[in-house]
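The complex appears here minus one protein chain, its other protein chains still in place.
A and B label the chains in the order they appear, each numbered from 1.
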Amino acid sequence: MNLCTLSALELATRIQARELSSVEATQYFLSRIAETEQHIHAFTHLAEGALDRAEQIDSRLKSGEQLSPLAGVPIAIKDVLCTIGDRTTCGSRMLSEYRPPYMATAVQKLVDAGLVIVGKTNMDEFAMGGSTESSYLGPTRNPWDVQRTPGGSSGGAAASLAAGMCSLSIGSDTGGSVRQPAAFCGVCGLKPTYGRISRYGLVAFASSLDQVGPLAHHVQDLAACMAIMAGHDNRDSTSLAAEVPDYLAELGRPLKGLKVGIIREQVEHAALEAEVRDAVSHTQRMLEELGASILEIDFPHQEYAVPTYYLVAPCEASSNLSRYDGVHYGYRELGDASAESPLDAMISRSRSRGFGPEVKRRIMLGTFALSAGYYDAYYKKALQVRRLITQDYHRAFQDVDLLLGPVTPTPAYPLGEKLDDPVQMYLGDLFTVGANLAGLPAISVPAGFTSEGLPVAVQLQAPALEESRLLNAAFQLQQAGLFTPQVAEPPAT
Amino acid sequence: MELSTDDIRKVASLARLEFSEQELASFSTQLSRIVAFVEKLNEVDTAGVEEMAHPLDVHSVLRADELQPGLSRESALHNAPSHDDECFLVPPVLGQKSHGSR
Partner (left out) sequence: MEVPYKIVIGLEVHVQLSTRTKLFCGCSTEFGAAPNTQVCPVCLGQPGALPVMNRSAIDLAIRTGLALNCEIASVTKWDRKNYFYPDLPKGYQISQFDQPICGPGYLEFSDPDQPEQMLRVRLIRAHLEEDAGKSMHDEAAGKSASRIDLNRTGTPLLEIVSEPDLHSPQAAKAYLTELRLLLTYLGVSDCNMQEGSLRADANINLHIDRDGETLATPIVEVKNLNSFRAVERALIYESQRQYDEWQRTGAVLGDAPKRTFGWDDQRGVTIPQREKEESSDYRYFPDPDLVPVHITSEQLEYARSQLGESPSAIRQRLVNEHALKPYDADVIVSQGRGVVDYFDRMIQAGANAKRSSSWIQQEVLRVMNESNQGIEDFCITAEQLSELVLAVDAGDLDTTRAKDVFQYWLQHPGSNVQSAKQALGIKDVDQSEIEALCRELLAENPKIVAQYKEGNTKALGALIGAAKKKNANADPRLVRELSQKIIEAEL
């Protein structure tokens, strides 16, 4: 029995039909984890009592309780979402012992829907990075090539799926942190519209960009997950009140008549590697075969998306991360005994030792850009360009229903390659940050492998709240054979 | 713009981060590069463009003035690096040294 690439919905159906129990499914994935985790390091830690919870779900299902189409399915949660009483580390020394006194809304909804949390997945520290190398707990490896990065910041989430360690995974996406690792690991990943899923309990990196998003092998599993997590939360002022569509029911609409835009500045970008460009072209042809028409779209501010993002995000982050001062929770280290103010010395020492270099770099950048005399030139300017980028999208969506393009300029790169060159690392986000700046939904869909055997992927983007359109197009591509869900087997030991 | 080690020191102090001299030097190089990178935005004419702090056009989200259950004190203090039965504890604002000199 291979459950790794079985759709989570199919797995739930079997559990519902009592062909196998949630306990058995959970045991299956836990034993996969036991075999594989040593090579991949996808998790910061495993959740306590997963089997007990699976057993409870089994007995509730047995008693006839209707939970959800995904009840009983083992799921992994990125360690940036608060799980009550269980550690939530954000991949940081700062929170290595932190146990939240409350539950993230998105996670609570999954638990209420009967999903079984098996563990918390590894990530770049505070979700800042694109390689999961900045985690205090050590890097995650790409199951397709353990010398390479799984991407980031939700590297653990994507790798846990690619290595067959869970059936579903939840990540977060601030500038591509769901889509880029999904692309590097050959799985599907959705960044919903800003505000579609509650951010309550999602430890903030950049509040106006952060969004929770699901990863899975199958597009329909993303839809099922969205049906559970999406919706208004009165504890998040930025969550949307719009009605949640029946995402599953909306799958299967033919693509005939769909207008798909290709952003010229993206497919012609110098940094785009040929095999990724080929994947986009291949997908384009497939969409045409499915009845869609293709239009070329101009995106005048494409080049400014990354610089804009690397001002907006660090500015918000510098403030969001001010709460880590060694006082109410988190890492504390006393400063020099001779300090004029032992309090200030403690705060500075705790922050300096509790945060890793990338986090400190971004705090410094954000603090600088917000400081007196620089605000207008940097932060305000970025907010203005952000509007221009958003207007590029609005203009595009007057002509087309979806945008097709690459997720990343390259496939997964070797670990360590970009660690010493922040700007190179940042440029890897050039196709993903736009959706975050504009608050729009976007999906990463696997599109085969390179000649070296590394996954490649394409990105679809849609207007706000059009997740159904995205999911349907991705589902049609899946059905048409753009990709076949598969897991990487661990290297022989 | 080029950021000097003095600039970095000032920003670090605002951000409550401390760096060794060596770190300061490497940070000023790195941050100068990053700042030069984001200064690409200067190419864009943004005259009259309204700032966009929020991605979506939502406003006036208000809640009723009604009590909601909070946390127990035990739970509130649970993660604190230092606390007594009632409060969070922090080192004194002013140390022995500065007091002696007053």
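In this section, a residue touches a chain if its C-beta (ideal position, glycine included) is under 8 Å from a C-beta of that chain, and two chains touch if they have at least 3 such contacts.
None of these values were measured; they are calculated from a predicted model.
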Chains in view touching the one left out: A, B
Residue, one of B:21, B:50 or B:66, that touches the chain absent here: B:66
Residue numbers in chain B that touch the chain omitted from display: 10, 13-14, 16, 53-54, 58-71, 73, 76-77, 82, 84, 86-96, 98-99
Residues belonging to chain A that touch the chain removed from view: 81-82, 88, 90, 95, 98, 100-102, 104, 199-204, 206-208, 234-238, 315-316, 318-319, 321-325, 327-329, 343-344, 347, 367, 370-372, 375, 379
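Quick note on the criterion: only the chains that are shown with their structure count from here on.
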Chain A-facing residues of chain B, complex: 3, 7-8, 11-12, 14-19, 27, 30-31, 33-35, 37-44, 46, 49-56, 58, 61, 63, 71, 75-76, 78-82, 88, 90-95, 97-98
Chain B-facing residues of chain A, complex: 97-99, 101-102, 193-195, 208-209, 234, 237-238, 240, 301, 303-304, 307-308, 310-311, 318, 322, 325-332, 334, 338-349, 351-352, 355, 360-361, 363-365, 367-369, 371, 378, 380-388, 390, 422-423, 426, 436-439, 464
